[in-house]
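Of the protein chains in this complex, all but one are displayed in their positions.
Up next is chain A:
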Amino acid sequence: MRPSDLLHSRPEGLYCPTGDFYIDPVRPVDRALITHGHSDHARPGHAKVLATRQTLDIMAIRCGPDFAGTTQAMPLGEKIRLGDVTVSFHPAGHVLGSAQISVERNGMRIVASGDYKRARDPTCTAFEVVPCDVFISEATFALPVFHHPDASQEIGKLLKSTRQFPERAHLVGAYALGKAQRVMRLLRDQGYDKPIYIHGALTRLSEYYQSQGVDLGDLRPATVEDGDKADFADAIIVAPSATFADRWARRFPDPLAAFASGWMRIRQRAKQGGVELPLVVSDHSDWDELTATITETGAGEVWVTHGREEALVRWCELNGIAARPLHLVGYEDEGD
């Protein structure tokens, strides 16, 4: 049996013929296994969905309670038979509920890791190395230029700026699922105990994180109409960065735009986006994490998906590991 008999790409997504299921399909299918709740991985409309409890909850929050025909929660580490294959979910360290999916048959194991990171994150379970024959890796930040520094050091920059410019509202752009909550938790870890103001788009997800034991402290809506501008001086406001250009952002006094993202490593990206305070905080692996993880899994073959596939494929070649890009459509560069 070749690995491609066990899993291969189809227009709908990554498909397992013997188990008759897709992983993170981009179109509605009969049976979908979902790695995590980001919208390009977790889409509504499938007949049956298998995912971690937290990913299912997040999908319900984002897509409504009827996002799938039936759902089945998969506890981490537990094995399940689907047709002839054994499937298990393992923590990916990306966002709350995120998992890698291991697919195994006749002693051959492929791990579809979804999105993952190795850096410490107080808001989700840490990544676990699953030894395998084929490792499917994301490549969002797969260039040697990407090094994510210690996230707490970046949050330190934000706090320093609030002390330097107390008359300005600090507007922190962050992806609504995962990044926003991580930024808030890191602020609390550094002793920031004032209320944090959040955009309406973050409310339900943040409440959900809090219900899952991630303490984010005092969160308040930043969406009160006709609020007094001065109320937000000296405040930290967290919002999806797309909202910065909206009328919404005008209510704040002389806002200082910060953006928490791995892309902020590149100065031109920050400049182009009008970001005054780039915070290099990412929920994806940087170059060193990607290459170290590939080595640790012991995989003899690597399939590379969404991002800068060519560089990671090149690294594998240089290190004697068979590798090829897996051309899956429908995934975007995530905002983190």
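Of note:
The working rule: contacts are C-beta pairs under 8 Å (C-beta built on N, C-alpha and C of every residue); 3 or more make two chains touch, one makes a residue touch a chain; residues count from 1.
We adopt the following convention: contacts and distances are computed from a predicted model.
Comparing "DNA ligase (ATP)", "Arginine ABC transporter ATP-binding protein", "Fe-S cluster assembly ATPase SufC" or "Chemotaxis protein CheC" against the UniProt entry of the hidden chain yields the protein name "DNA ligase (ATP)".
Checked against the full complex, the one of A:V26, A:V129, A:L143 or A:A249 touching the unshown chain is A:L143. Considering the full assembly, A:R314 is the residue among A:K79, A:R220, A:R314 or A:H327 that touches the omitted chain. Residues of chain A that touch the chain left out of the display are 143-147, 149, 157, 164-165, 265-268, 270-272, 275-278, 288, 308, 310-311, 314-315, 318.
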